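The complex is shown incomplete by one protein chain, all other protein chains being positioned as in the whole.
Residue numbering begins at 1 within each chain, and the chains themselves are lettered A and B in the order written.
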Amino acid sequence: MTSPLQQKLKINGSSVVTANRTWDGVVVYRTAAKGWSADLADAAIVRNSDEAKTLLAEAVADDVGAIGPYIAPVQVDEAGKILPGNLREQIRRDGVTIDLPV
Amino acid sequence: MYAYDEIDRTLVNERVSEFRDQVQRRLSGELTEDEFKMLRLQNGVYLQLHAYMFRVAIPYGTLASNQLRQLAHVARKYDRGYGHFTTRQNIQFNWIKLSDLPDALADLAEVGIHAMQTSGNNMRNVTSDQWAGVAPGEIEDPRIWSELIRQHTTLHPEFSFLPRKFKIAITASDHDRAAIKVHDIGLRLIKNEKGETGFEVLVGGGLGRTPFIGKTIKHFVHGRDLLSYIEAILRVYNQYGRRDNIYKARIKILVHELGIEKFSREVEEEWQHIRNSSLQIDDEVIEDIRSRFIYPAYEKLPHMPDELRQAAADPDFEAWRKNSVAAHKNQGYSIVTISLKPIGAPPGDATAEQMDALADLADKYSFGEIRVGHEQNLALPHVAKRDLPALWKALDKLGLATPNVNLITDIIACPGLDYCSLANARSIPIAQELTRRFANHELANLIGRLHINISGCINACGHHHVGHIGILGVEKNGEEVYQITIGGRADESAALGNLIGPGVKFDEVADVVEDIVEAYLALRERPEELFVDTVKRLGVEPFKERVYATR
Partner (left out) sequence: MPLVNGGKIADDSFVKLAVDTPLPEGGDILVPAERFLSDADALLKRAGKVGVIWPNNRDIAELVPYLGKIAVVALVFPNFRDGRAYSQARLLRERYNYRGELRATGQVLRDQFVFMLRAGFDSFEVKKQADAEAFMQTAKRYSVFYQPTGDGRITALHRRMQLRHSEGVGT
């Protein structure tokens, strides 16, 4: 698989870096404070490919904390709230779209 | 039921201990993810959208009741109380934590269950017919050979870093329930004129982005040569399979690029060097493996017991019996398929409670044995006919008696975008809606045998290429769009489906399937003509017209 560092980065609007926490797999977002948070509200927002590359490289280096980081699109509404930018990120934030058996 | 001995258990425990050390080195940072990823894959640990996913091996789809109970225990203790049975006879848990995995594996090892090589570029679960050992007309139990291959391919020092994953399937019946024609190696168990056991060997089948039907590389390989012949195929693949592009790395591509004649010459040349080596299987070894398969002490039972005769008055029981109960090779017994496709639910899931209850039912009615089929249903392989009414009542209470086996609502679906990080579109909600549209059992029976397969991306884990109706989810401009094929088959007449037209949106898929079914009902020559045969007879056009007339 192509390393995220080698993929062409196309930033349309706002994006975040997201990954899964190493010890339990929970969805996390890269924060401006060089950490990981499970809350999308804490995610650092990047708006161009240089910013994205830097944030991503930092995330990739921190694989003790989280794995499989990549750039994900978000939408920021008028109130400044960060929302998932596509269906996949919505599912990652909210969970499966179906009822679980239990 | 194959009984693990001290030797098998030791290996599983050594593996657990190694993985515990690897997880510890990962969590401490001593191993990077790049170094660890292949190691965790070799123990069945994937990363999905929300969490890790843990794929546990169920060798050739056979489970003992205590093993099923332990799977329930893992679901309860380490996951969210349910598991998902897969198209390769394995089980997946979707919410597992990496830090819990060594303990989960240790718990499973207690009952001889492991997760070795359920992922990664190595040799995966050897799958077989879920009716192996009990199907009428079966030549001999293919699971003995599956077990020989399983042992040979487990932690094989030469073939643990192949160009890509490698899947083997084996059947011993005329009707192929193991889909051997779409496997990297497919084995059809046959006898030669002397009555000796051997195999027709097919190679290079597979679905995914470039589907191929397997080609026969050798018409008869004697049983004693099976392992050396497989070794020869693997050695050629290991050396010449592509390593530059993961989408061109399966053996099917190598076979396609070399051509089957050249490929088989390469294999033959290699095989001549090793056929008379220690890889040759002695009769004694085969007998030893065979002796460790425990077969039930069947009673002499009547063909039509009173209990069955009396229960025939109950139309619900009869509907289930006609649908889910199949003939057994021994008089007085049946093979019971347990549908994991209740109307409105995700296909192939079972809760921990259902698993525990099923383990108890297996003890009571099936000599403690359960099977897993690649259509994501389960089976109880040794049920006395007189027990069918009591079993049905119990299954019905558990929601495990939907009489839809092989019907349109018996859908095979991959986890799709709800779970899987490779997916482009969701598959489970599509399956759920389809079961609701065709929930009426009379309608489903009127339609007859019809397999719908749904994949959420072109990796085709739902086997959509070989679905009678195949549904492939793709992404277009941020939306989920579905391409629909018809006429595929996974069995001994394996064929790939044909596209009926442009993709349709999420909300339209169920309508389109209804249109296709309507077209079939109008066009079939007689009620017994199966959907897939009508498609073969008439081609795609009439269905395309019906579907796209108003779209």
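The rule is short, and it goes like this: contacts are C-beta pairs under 8 Å (C-beta built on N, C-alpha and C of every residue); 3 or more make two chains touch, one makes a residue touch a chain.
The structure presented is a predicted model; accordingly, all values stated were derived computationally and were not measured.
**Q** Omitted chain: which shown chains does it touch?
**A** Displayed chains contacted by the hidden chain, ordered by label: B.
**Q** With respect to the chain omitted from the figure, which of B:E35, B:D360, B:E518 or B:E545 is a touching residue?
**A** Here the residue in touch with the unshown chain is B:E35.
**Q** Out of B:D288, B:E479, B:E518 or B:E545, which residue would touch the omitted chain in the full complex?
**A** Here the residue in touch with the unshown chain is B:D288.
**Q** Looking at the whole complex, which of B:N66, B:S99, B:Q151 or B:T210 touches the chain that is not displayed?
**A** Considering the complete complex, B:Q151 is the one touching the chain left out.
**Q** Out of B:Q24, B:N192 or B:Q239, point to the residue that touches the absent chain in the complete complex.
**A** B:Q239
**Q** Which parts of chain B are in contact with the chain that was left out?
**A** 5, 7-8, 10-11, 14, 17-18, 22, 30, 35, 38-39, 121, 151-162, 235, 238-239, 243, 273, 277-279, 284-285, 288
Please note the rule applied: only the chains that are shown with their structure count from here on.
**Q** Could you please state the distance in Å, as a whole number, between where the Cα atoms of chain A are centred and where those of chain B are centred?
**A** Inter-chain centre distance comes to 34 Å.
**Q** Please output the residues of chain A touching chain B within their complex, sorted ascending.
**A** 1, 20, 22-27, 63-64, 67-68, 86-88, 91-92, 95-98, 100-102
**Q** Quick one: in the complex, what on chain B touches chain A?
**A** Interface residues on the chain B side: 26-27, 29, 32-34, 47-52, 80-82, 95-99, 246, 345-346, 349-352, 417-419, 421, 426, 428-429, 432, 478, 480.
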